[in-house]
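Quick one: structure below, then a few questions.
For this view, one protein chain was removed and the others were kept in their places.
Letters A and B name the chains as they come in the text, with residue numbers starting at 1 for each one.
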Amino acid sequence: MIVAARIFFVGGLTSFRALFYWLTPWIYIPTMLIAPIFQILLFAYIGRSAHLRSDEFYVIGNALQYSSIPCLFAMAQSIGGERFQDTLSAILVSPAARIPLFFGRSLPVVLNGALVSAFSLAVGSLILGVHLPASSFAPLALVVLIAAFSCTGLGLINAALSLRIRENAVLSNVIFGFLLIFTGANVPLDDLPSWMSTAAQGLPFTHAIAAARKLANGAGLGDVGGLVGAELLVGAIYGVAGFLLLRWFETISRRHASLERS
Amino acid sequence: MAAIEAAELRRTYKTHTGTFRRRAKEIEAVRGISFAVEPGELFGLLGPNGAGKTTTIKMLITLLIPTGGSARVLGLDVVHQAREVRKRIGYVFGGERGVYERLSGYDNLRYFAELYGVPAREQKRRIEELLELVGLKGREQERAEGYSRGMKQRLHVARGLLHDPEVLFLDEPTIGLDPVGAREVRATIASLTEAGKTVLLTTHYMFEADALCDRIAVISKGSIVAEGTPLDLKRGVAQGSVVEVEVFGIADEALERVRALGGVVAVAIEEREQAQVLVVQTEPDVELTQAILSHLNGSDVGRISRREPTLEDAYVALVSE
Partner (left out) sequence: MSSLRLLGVSWWLQFKMIMRSPFDGIGNVIYPLFFATTAFFVFRAGDSPRTLIYASFGAAVMGMWSSVSTSAGSAMQRERWWGTLELLVTTPRHFSLILLPTTLGLATVGIYNLAATLLWGRFLFGVHLTIAHPLLFALAILGTVLSFAGLGFLFAVSFVRFRAAWVLGNFFEYPVWLICGFLVPLSFLPGWVHPISWALAPTWGMSAIRESALGGSPLPDIGACVGLGLGYVVVGVLVTDRVLRAARVSGSLSLT
């Protein structure tokens, strides 16, 4: 158990640091802290020019949804990225238990994603003058964390696919795009065709965004328990599916020796 | 007038460590080197990886500005007359990079022909000629991503010759090639001097320098440690002899003791399949075999032999100083 915990924490953190050695403040600040603010502003102003909904709607939707950038990219990097560093096979032949190994890698990703969301939520609200009740801060923080968890689950699937697809950045961008349209971040589910709003129920962020909007309007954590539970469930299903996919690809890769690029 | 002339050429790099509290560190890559290459000569810069060969070449081809000293190519200053220098030189480096993989070999050459201002009328003929010279005729319409290492390398050579430069700089052109590919590239290089080109070649392969170069400068840790014809360099150590002792695991202290022996010029360890070989170069007329063996007590010792020094030994002696 303790060994597993060590693989989980230490292994996860080390790999995160090693793969992001290039992630200097010069990259982190523009992509993780400034870009989401611009995304919020863009859609808030689009909403204003279409004479629709309040700024709060767009601040919450985009602040949460933007954590898909760190969650999807970082997860794919921390697993798929190693393929290019030729270390994945070294890790896979090691007897380290797989579950703490892969999930350990996702822990820092979740925390970072939540941080990005929380930051953009706070700064976006300040810039646009959106007032969030102080009593909602703690439950909002929890929802933000759960949304990041849920998207990191999807990130695990993305990471598994990155073992097979070379252009992973494109895939991550495409997933980000789908999340932008489907999850209700900018378009209320009622305004979407019914097949889209149905599909949205199975995506990360959908329930978390709905919950966060309720919390901002004064609801208590108890009122959004169902939504939070659904978000957790979605994340857990993706996480398990991603893990199984990774194991499966690991097996095929070993058989076809396709783990390394050359 | 020399075709290439370097005078006290010096280059330091500043590197930074740390993200928030940046500390600057200076690295001296080239520490004041001087040499001259005559027109039509094939001159080799020979040295181990990291000795400063590439940095030197990059200063000569105007990619890097020296931090000290000066250099001229065909009498033109590489810092202040960069554009004039660029018109007259070709640059080829080894490895697979430096090719537009998504373009065909022909398009790669066409692009650079345009960049070097080869007149439109002559381009086609020139490219055909070069494809012939480097043996890529018939494959030129394929995308370069499908080329083998050797083919990419030969495409590089063709690119470097497009504008018929007077001086060519070849930076480890055979690195990473299989023996056959390397031999083909070497044959092409040898034919360049016959066509009257001046060539500066860097390599860390001894035999390559020996086979191709008229003169060699051995560079080690940013300084030139010897210069002359391959024959001169061999002669420098020819008076001594070499003792080779096969050992199975040797302690560092033992190595140090051997190195400290009177009459020893250089000591090196070569890895063989099962064992290591201790290579000891000695001064002439000294018989050290017994002394060496006595310092190896405790190690398993295999075959022992004595031979005449080769250019490789000369090189090892020079760069291990």
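Simple rule for what comes next: a residue touches a chain if its C-beta (ideal position, glycine included) is under 8 Å from a C-beta of that chain, and two chains touch if they have at least 3 such contacts.
All of these numbers come straight from a predicted model, not from anything done at the bench.
**Q** Please pick, from A:Leu41, A:Leu107 or A:Ala122, the residue that touches the omitted chain in the full complex.
**A** Going through A:Leu41, A:Leu107 or A:Ala122 one by one, A:Leu41 is the residue touching the chain not shown.
**Q** Of the residues B:Val37, B:Ile61, B:Val245 or B:Ala275, which one touches the chain left out of the display?
**A** Of these options, the touching residue for the absent chain is B:Ile61.
**Q** Of A:Val110, A:Val143, A:Val187 or A:Leu215, which one is in contact with the hidden chain?
**A** Only one listed residue reaches the unshown chain, and that is A:Val187.
**Q** By the contact definition given up top, give the residues of chain A that touch the hidden chain.
**A** Interface with the chain not displayed, on the chain A side: 22, 24, 26-27, 30-31, 34-35, 38-39, 41-43, 45-52, 166-167, 169-170, 173-174, 176-178, 180-181, 186-188, 191-192.
**Q** On chain B, where is the contact patch with the chain that was removed from view?
**A** These residues touch the chain not displayed: 11, 13-14, 58, 61-65, 83-84, 86-87, 89, 91, 93, 95, 97-103, 107, 110-112, 114-117, 119-120, 143, 159.
Rule of thumb we're sticking to: only the chains that are shown with their structure count from here on.
**Q** Measuring centre to centre with CA averages, how many angstrom lie between chain A and chain B?
**A** 49
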